[in-house]
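First the structure, then my questions, so here it is.
What you see is the complex with one protein chain gone and the rest in place.
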Amino acid sequence: MEATRANPHFLVNRSRVRLFGLSFDDCIRVFFGGNAVVSIIVLGLITFFLFREGSGFFGQNRQNLIVYRQAGLEYVDFIRAQQDDHTALTRYLSDLRLRQFTYATEHAPMSVAAANASLARFDDFAGQFGDTVEPLRTLVSDLTEQASAIKTKFTVMEDKKEERRQLLDEGRAGDAAKVVITPVDFAAELKPILGTLPAYRAASAEFAQGLERVLATAPTLPTPELQARMDRFKLHTRDYLAGFPAVTTQLEAWDYTKPVPASQAFTSFIFGREWLTASFWQDWYGVIPLVVGSLMVSLVALLLAVPLGVGAAVYVNQIATPAEQKFIKPCIEFISAIPSVVLGFFGIAILGQALRALSQVSWLSWVPGFPYSERLNILTAGCLLALIAVPTIFTLAEDALNNVPRAFKEASFALGATRLQTVIKIIVPASLSGIISAVLLGLGRVIGETMVVLLCAGNRIAIPDFTAGLAVITQPVHTMTGIIAQEMGEVVQGSIHYRALFVVGMLLFFLSLGINYVAQRIVRRYRISIG
Amino acid sequence: MSTPTPSHVFQANLTPARRRESLIFGLFGGATYLVLLCGALVFGTIIFKGAGTVFQAKAPFINTSFLLDAPESLHVFQFEGKKMELGDRAFRLFQAEHPEVAKLKQESYIYSAGGIFPCIVGTLLLVVGSMTIALTLGVSAAIYLNEYARDGMFIRFIRLAILNLAGVPSIVFGLFGFGMFVIFFGWNVSLIAGWFTLAFMVLPVVITASEESLKAVPKGFREGSLALGATKWQTIRKNVLPYALPGILTSSILGIARVAGETAPIMFTAAYVVRDKLPWQVDKFSDFFFQGVMALPYHIYVVSSKIPQNEYTERVQYGTAFVFLVLVAMIATTSIILRNHLRNRYKW
Partner (left out) sequence: MVTTAPILMDTRPVAPASTFRPTTTTPAAAGPGAQAAPAETLIDIDHVDFFYGATQALHDVSLRIENRKVTAFIGPSGCGKSTLLRCLNRMNDLIDGTRIAKGSIRIRGVDIHQHDVDVIELRKQVGMVFQKSNPFPKSIYENITYGLRLQGVNNKARLDEVVEKSLRGAALWDEVKDRLDASGLGLSGGQQQRLCIARAIAVEPEVILMDEPCSALDPVATAKVEELIQELRTRFTIVIVTHNMQQAARCSDKTAFFYMGKLIEYADTRDIFTKPANAQTEAYVSGRFG
């Protein structure tokens, strides 16, 4: 300090107030730094809480599958599947009837009554075909009752266990001891069900005979086209009949003690084709219908939004006059501000009906899927989501186009290229990765969108029928975001259903992180290539 | 077809290439204006149909009861040859006078009479609370990132987190808020749970916007101030923040539009389908934070999905959508205008 004292004018060593060894400035720095870390913390917390609420799902789902097996539901479902396949065949027949009817009324003009009369023989055949399943149906309904009873017993036992545990937690050991728990002896309970095997064999044989007999009486149909369908039907039925022994083998080989591997709890979720909740029989948590629904809706949205968004970006960036730019940009920003719930409402109130009316215009009937009757479907939701995706894609793609150095454009012009050639051969390729990442981020935005799909996608939990070809877009679906929004409010906290919704959330979360990651990778690579 | 001989080498002529060019450019332009048209269609329909609810022909020209009353059920019935449409309160009064009404065949539609006052209040409360939290956290984080942070693993990690947070779907924020605030913290469905959920959702928007505004303040301001013996904090407070603040606020208004417009995050964290009490009618002060509220976006969801669509319900459906859309559009317009204004004003 001597130096300072020697030069009172040069006080460099003034000490400042300190708190825990930090000066005031350091404290502020730490405060701001702490706030910056919040973003990491939030991301971590999201992951943590999704896991916390969702992780129990797989254990519960496995338990769910074990009960399914032990209570004999699986056994019954083998037979039920056989019955369902028969139902599919009868549906084929009714479709065939409709075709004959159309043929009769349109090609060989007949009154409705006459047409129906001409189909009497076919109807008789179809009726007999439908009745053949009767022996099996009786068996299935008996078995269903029995298996349900076992499952109920098991559920009651679980509830009792839970009750006792709660009582013990509350320290009421006396009351807890009073709770009677009757363990379910699956082996004994399943005996009657397994005992029906001979009855099944008999029923199955009778069923098979019936089918053979009815098939022999199949009528010949008037046109080659219809007859070809009839032949195909016969073929399907023979295939179906050929599958009978396999079912019997399945039933014979079935063993309720066979363990359910832990991985099945996972695979039955990821690859499960059914999302069925609050069912009297068996709940299924298969995410495929929801994922397919989300993807279909997003696909339709992107198919509409990419050309519009990128086209608008090219137009504004390369072609439009400054005055147009000044007008269009804020307008598109304005569109991005429309709340999604308002768009959803617009879809329900206006667009759904308008599109359906459009589909029923006769000269548009060549469009696949037109006319259709479901007002809320993939198409309706997709159109609205496109309006959500366009601003995102537009803004990011326009940025990417803007980043193309002016020199590229000038060099191209100087070589005598037209504006179109310059845009297509120079500008767009140079900004392509930026545009691709814009599209990806648009996809992320669309997949994560909730209200529009909840209100406008139709909310039918089933994998859409892809055999319909392009017409598939006129079918209703349910989506990952929609299911969470719809069912979260109604589920019991901690139940398997509740946890399943969190797992769907987890899937969405990681999906969006993945999309984001890929988009960033693409952008980064692009920056390097330009630099 | 022979083309006319050009009078000089650079003669402009309409070659097929030029024609193709103008055709394709026309398509691009068409795409652009189609998008604008769709947007205008949505706005137009809702404003056109909703205006009937919100405005009226006689003074004061605005349907104050729609804006200032709570939702009620609508009762529709034939009475002495006249069709009556009455809200719940009016219907009870009417029934008291004419007891025979109870026996008449009547239809009732929930939420289709009265107004949407509690929803407006709820939305405003949600926006104010969550933006306060988001701005505090977001601006501080941006100051740290732009003014203090030195490039390194840690900072890169933070930036990555922000980028990724921006891509997380809003429904996932809703699930997170439900899992953390509603269940784990035991706040139940409440204003405060909604505030934090929404605040975390817009955090990336606010941070990015704030950082951009801070970056726009020239380096010279900082150096000049530091060279005069200002501390870092003095420099930021007196010579950086004042110039960045307008930009921060303007860009954050877009965040407000997002907060006001989102439904998914508040569905299970803050919104009630219906609540009789207004937010300030609480017994003790702390209850204020732990009460659920009605909110405009959620109300739109409820009235558009839970009640049928017909001439009686249309009024409240379009009216609510109108009020909501106008509110959000006003916020967005303010932001856009302010930003253009700022862009012209601050040039250094």
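As written, the chain order gives the labels A and B, with residue 1 at the start of each chain.
Here, a contact is a pair of C-beta atoms (placed from the backbone, for glycine too) under 8 Å apart; a residue touches a chain by one contact, two chains touch by 3 or more.
It should be emphasised that the depicted structure is a prediction, and the values quoted were computed from it without experimental measurement.
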Contact with the hidden chain, among B:G26, B:G44 or B:G220, goes to B:G220
One chain is left out of this view; which of B:L23, B:V128 or B:L228 touches it in the full complex? B:L228
Which listed residue (B:K238, B:K277, B:K306 or B:H341) would be found touching the missing chain in the intact complex? B:K238
Interface with the unshown chain - residue positions in chain B: 150-151, 218, 220-231, 234, 238-239, 243, 346, 348
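Basically, only the chains that are shown with their structure count from here on.
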Note: chain B sits from chain A at a C-alpha centroid distance in Å of 27
Residue numbers on chain B that touch chain A, as the complex places them: 17-18, 20-21, 24-25, 27-29, 31-32, 34-36, 38-39, 42-43, 45-46, 136-138, 140-141, 143-145, 147-149, 157-158, 161-176, 178-180, 183-184, 200, 203-204, 207, 231-233, 254, 257, 260-264, 267-268, 297-298, 300-301, 304-305, 309, 314, 317-318, 321, 324-325, 328-329, 331-333, 336, 340
The residues of chain A that touch chain B in their complex are 24-25, 28-29, 31-40, 42-43, 45-46, 49-50, 52-53, 307-309, 311-312, 314-316, 319-320, 328, 330-335, 337-346, 348-350, 387, 390, 394, 418-420, 441, 444, 447-451, 454-455, 481, 484-485, 488-489, 493, 501-502, 505, 508-509, 512-513, 515-517, 520
